[in-house]
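Have a look at the structure below before the remarks.
One protein chain omitted, others in place.
Lettered A and B in written order, each chain numbered from 1.
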Amino acid sequence: MKFAIQINEGPYQHQSADSAYQFAKAALEKGHEIFRIFFYHDGVNNGTRLTTPPQDDRHITNRWVELAEKYDLDLVVCVAAAQRRGIADADEAKRNGKDADNIAPKFRISGLGQLIEAGIQSDRLVVFGD
Amino acid sequence: MSETKKFLYLNRKAPYGTIYALESLEVVLIGAAFEQDVSLAFVDDGVFQLTKGQNTKGIGMKDFSPTYRALGDYDVNKLYVEKESLEERGLSLDDLMPLTYEDEDDDYAEKDSIRVVSRAEMAQIMDEQDVILSF
Partner (left out) sequence: MSILHIVNKSPFERNSLASCLGHALDGSSVLLFEDGVYGAIKGTSFSDTLGAAMASRSVYVLGPDLAARGIDESKLVDGVKVVDYAGFVDLSAESDKVQSWL
């Protein structure tokens, strides 16, 4: 079965990103496909490579990256939500005249249409939020 | 062949205190271009999103309530508001912004977009959907 996941909250502040990760991992291990994981609202903060948690804590961003590498996942950060919260890739940084970008590898920034498309293309959309 | 699904945007949060209402509306506006069968549900504190007389000057935030009036132009004209949620909050239909759309199948007659439904009807509406986006 084809799943899509929407994550509405940033890492660490809420359990949402953790629950979504455990759900995604379990679904993939059962042989399901994940069409896309869409990060919205503060969820875009999952995608900054500057995340630096204490060494004895889980690294939420790197965990997404590793899962994406293993299963070739499509991790999409909403551009409008990302601009508000200072998440940028090289193109976005240049377009908005910023001196740096901070998107983590395997994440890409794109429009809200990607969320709607995920809803259309997948069999189930599961929303994790607060 | 493009597939048409029934999308429901479930709004259960009040505006301004958190960004969910505003960013939910942004999804609705973008989603309108995909020509799906779109409905919006306003349940619990979500009904506060539609109240009249919002004035955000004093809090320095953008008043996005006028955007709801534009939904009809995007062919988003099924705004289900739960009667019990209104009543629990001391509200009635008169407290909400008048939202309308032009029905192209009825000689562009102006019709109300807001449909007040009971909790039982809302449960049925949820059950009829293909995709439920929660904010």
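Just so we're on the same page, a contact is a pair of C-beta atoms (placed from the backbone, for glycine too) under 8 Å apart; a residue touches a chain by one contact, two chains touch by 3 or more.
Nothing here was measured: the structure is a model prediction, and the numbers come from that model.
Colleague: Given the contact definition stated above, which residue among A:1, A:50 or A:90 touches the chain not shown here?
Modeller: Per the contact definition at the top, the residue touching the missing chain is A:1.
Colleague: Can you work out which residue in A:80, A:93 or A:126 touches the chain that's missing from view?
Modeller: Result: among the candidates, A:126 touches the missing chain.
Colleague: If you put the missing chain back, which residues of chain A would it touch?
Modeller: Touching the missing chain: residues 1, 3, 8, 15-16, 19, 22-23, 25-27, 29-30, 32, 123-130.
Colleague: For chain B, which residues reach the chain that was dropped from this view?
Modeller: Those residues of chain B that touch the unshown chain are 10, 12-13, 20, 43-44, 84, 119, 122-124, 126-132, 134-135.
Everything that follows uses one rule, which is that only the chains that are shown with their structure count from here on.
Colleague: Which integer distance in Å separates the CA centroid of chain A from that of chain B?
Modeller: About 27 Å separates the centre of chain A from that of chain B.
Colleague: Which residues of chain A touch chain B in the complex?
Modeller: 6, 8, 40-41, 80-81, 111-113, 115-117, 119-120, 125, 127, 129
Colleague: Which residues of chain B touch chain A in their complex?
Modeller: Result: residues 3, 5, 7, 19-20, 23, 26-27, 30-31, 33-34, 36, 131-135 of chain B touch chain A.
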